[in-house]
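Structure below; questions to follow.
Just one protein chain is left out here, and the rest sit where they should.
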Amino acid sequence: MYGVINLLSIKGVFKNFGGLAALQNVNLNVRQGEIKALIGPNGAGKTTLLNIISGIHRLDKGEILFKDEKINNLPPSKIANKGISRTFQHVELFGNMTVLENIMVGFYARNKTSFFMDGFKFSFITDSEKKIYKKSREFLEYVKLGHKINEIALNLPIGEQRILEIARALATEPGLILLDEPAAGLNIRETRELGEIIKRIREELGITILLVEHDMELVMNISDSVAVLNFGEIIADGTPMEVQKNRDVIVAYLGEEEEVQPGYNVNT
Amino acid sequence: MKKEDFMVFIVFFIFVGLLPLFIESNYALTIGIFSGINALVAIGLCILMGYAGQVSLGQAGFYGIGAYVSSILSVYYGFPVILGILSAMIVSAIAAVVLAVPALRLKGHYLAVATLGFGEIIYVILNEWGPGGPSGFGDIPHFNIAGYSIQTTKESFYFIWIIVAIVMLYSINLTKSNTGRILRAMHDSDTACEAIGINVPLLKIKVFILSALYASLAGSLYSHYVTFISPSSFSLFYSILILMMVIVGGSKNLWGAVAGAIVITVLPELLRKFQELDILVYGFILTLTLMFFRKGLVPIISEKIKNVRGYKFAKH
Partner (left out) sequence: MLTVFLQFLFSGLTIGAVYALVGIGFNIIYNSTSIINLAQGEFVVIGGLLMWFFSESLKLPFFAAVLCTLISSGLVGLLIERLTIKPLKNPDLLLMIMITISVSIVLRGVLMFLFGKEPYVYPPFTEGEPINIYGAIIQQQTLWVISITLFCIILLFLFFKRTITGKAMLACAVNPTAAKLAGVNVSKMVMLSFILSAIVGAIGGMTITPISLMEYDKGPMLSVKGFCAAIMGGLGSNRGAVIGGFIIGILESMTAGYVHSGLKDAVALVILLLILFFKPSGIFITKSMSQLRKF
């Protein structure tokens, strides 16, 4: 289903926040074409890791390679232009713009225009504008938001906001997309739909996905591999089955004293 | 740009062009000229504030640079007026970069106070080192090109409003394009913009430059029209006036800036009787607009028009 080439390699990454170690020697590989989940208890450093990959935080030590190119400590926009797009735990949409406009802005990354020259293009609608419009419509149909193109993004229910945010990330035509708790705040039906969309993105668009998620059912259903982060360290990395059986993981989630049955399932 | 935008543009400027045929009084035309000059500054602030979401209380600074640099160059160094204006625009652009680069991290109140501080520093500089100090200087040449000098009120009126039309056309085009959309996106979320590959700091610097260029151009045109300038025209009060124009007209719409500029420029002339009350009247207008007509004049009126039209269509 996926190759053996590492699309993203995180090597020995350390990050401190004012003396508090958020990440300690994190090593993680995301292979081309896979859906990789990053799980772990609250405060384990999952979002910090995503923020470091996407350039929001600088790392203290270590390196991050994307397509064998060092990308650590580049500004977020540069990293996005290299092909890593993301969504946020607290949805970051362009709230006052329409659904369609949100996507059209997403296409900007691949269709840059010159700021000052834009005012001189005296045609009613430029060709690139038409192209972006058409592509955006197609995209919204693809994620099943086609009937809501003219709605203001803020007025969408949270489930659709999350899908819109993913669609906008896709519009930048990334190689890798980082999803930060995409199922937070969604009900069971919405979460299933989200899972379907994530799978389709990988299968039909060939985009690699790294997601941070608390919803174990979603994680175990869609991921090819799962890494577990606890107190800033990776304590397990493997297939969903392997991770579920890993003793360290069970301890991290449930605590040391628990009497653990063999084959205990984390997602129950 | 959409066809409707262009139609509104054509209708408005034909209307403005016809005005001098019906208005004989030079006094009324002069107010028209000042409205046009203020509109230029307001359009710039509208793009900066309404679209990109960056507050500025320092537009008077760029306006002052425009007026002083081009006047000084033409009076004391014999520059042709047009060259003086262009040089002033370059100086303003540089000043905008100097202000914008360190101000990038600032938002909201901090940005407001930083830009206010910038404007006041320019004001202090003009007072201290400008020719004539606080009393200013005169004998500034009228705008002239290829030996033809624009002197009469009527000529000046057309000249200024043609420039407003050009600037407006450029600005509508810009704001309705990809760039305009990105500016509005930045207004909503810096973080999301960065995440989809937009270089937010660079974009902010560019908008600051654009608004500074407009203000500078307006300042130069002002000085070459009135031919006498003193620092008092470039104080904090002017920055606030421009802000008021943008808000009263409607900050999310370029026509709002133009309408606001006309209203706020004409208003004190209508209120001549209560001349001591101008600040109070301004204050009330601004406060009431903010509290009850947050969108501003133009959006409210255009919504009304749309409703009426919608009603007519429904009847047929």
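Note that the chains are named A and B in the order they appear, and that numbering of residues resets to 1 at the start of each chain.
Everything below uses one rule, namely that a residue touches a chain if its C-beta (ideal position, glycine included) is under 8 Å from a C-beta of that chain, and two chains touch if they have at least 3 such contacts.
Being a predicted model, the structure only gives us computed values, none of them experimental.
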Among B:11, B:90 or B:124, residue touching the chain not depicted: B:124
Identified contact with the non-displayed chain, of B:208, B:255 or B:282: B:282
Interface with the undisplayed chain - residues on subunit B: 49, 53, 55, 57, 102-103, 105-110, 112-114, 116-118, 120-121, 124-125, 127-128, 236, 240, 243, 247, 276-284, 286-287, 290-291, 294
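We adopt the following convention: only the chains that are shown with their structure count from here on.
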Chain centre separation in whole Å, for subunit B relative to subunit A (CA means): 42
Complex contact set, residues of subunit B against subunit A: 1-3, 6, 169-171, 173-174, 177-182, 184-185, 187-189, 191-200, 203, 206, 210
Partner subunit B, residues of subunit A touching it in the complex: 54-56, 75-78, 80-81, 85-86, 88, 92-97, 101, 104-106, 108-109, 111, 113, 115-116, 118-122, 124-126, 128-129, 132, 168-169, 171-172
